[in-house]
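All protein chains of the complex are present and in place, except for one that has been dropped.
Now for subunit A:
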Amino acid sequence: MDSDEVEQFDYLFKIVLIGDAGVGKTCIVQRFKSGLFMEQYGSTIGVDFTMKTIVIDDKKIKLQIWDTAGQERFKTITQSYYRSAHAVLLVYDITKEKSFENIEKWLEDVRKYTGNNVLKVLIGNKCDLEQARRISTEKAKLFSEKYNMFSMIEVSAKDCCNINESFINLTKELVSLHSDSKFISNDINLVLGERERQTEERGRYGTREYR
């Protein structure tokens, strides 16, 4: 990511992925980001960040994607990243019952730490492993309806099945929800304004240099 470049964009959305360890959150993000799949990404420790710009109907949309650690003990840390999220992807592994059961616990955290308007998407990963499936599509669909989620989709980061679709559908919905709101870019301007002021300050004070 080029941090120097202040890119122009029409929308900026923050998306957070949560779910049990090993369900494939990092694989999903990396597949979407780079189109690549690696069997072995190593555990996420804390939070990883990815940025991807997509164009939908001539609108340039920046997605900030936060990929979180799945182990229970990291929850206290990752929760602070839900706060300003526009959407949360709750990921489970269709071959691991426990990861689906735990979605309820993850939802509880979403309820606690995000605004009411956050968009929730239920994602069943590893649908390439059909023979090992433990969670039926119907069960997951019913669950997502019960909890008022925007959508439920089964994906395979390995086969690149439905990965782009799930992000694009989600983004379209976010755009339609926020179409008459400019609050997102305003936020950025505010921060940039602050930085300019700070740059002036820097010139005035000088800096104690570290040898």
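What we mean here is this: a residue touches a chain if its C-beta (ideal position, glycine included) is under 8 Å from a C-beta of that chain, and two chains touch if they have at least 3 such contacts; residues count from 1.
Please note the rule applied: contacts and distances are computed from a predicted model.
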item	value
Chain left out of the displayed complex - its UniProt protein name, from "EFR3-like protein cmp44E", "Alpha-1,3-glucosyltransferase", "DgyrCDS238" or "Trafficking protein particle complex subunit"	"DgyrCDS238"
Residue among A:V29, A:A69, A:I153 or A:L170 that touches the chain left out of view	A:A69
For subunit A, residues in touch with the removed chain	1, 3-4, 6, 21-22, 40-49, 51, 64, 69, 71, 73-74, 76-77, 80, 112-113, 188, 191-192, 194-195, 198, 202, 205, 207-210
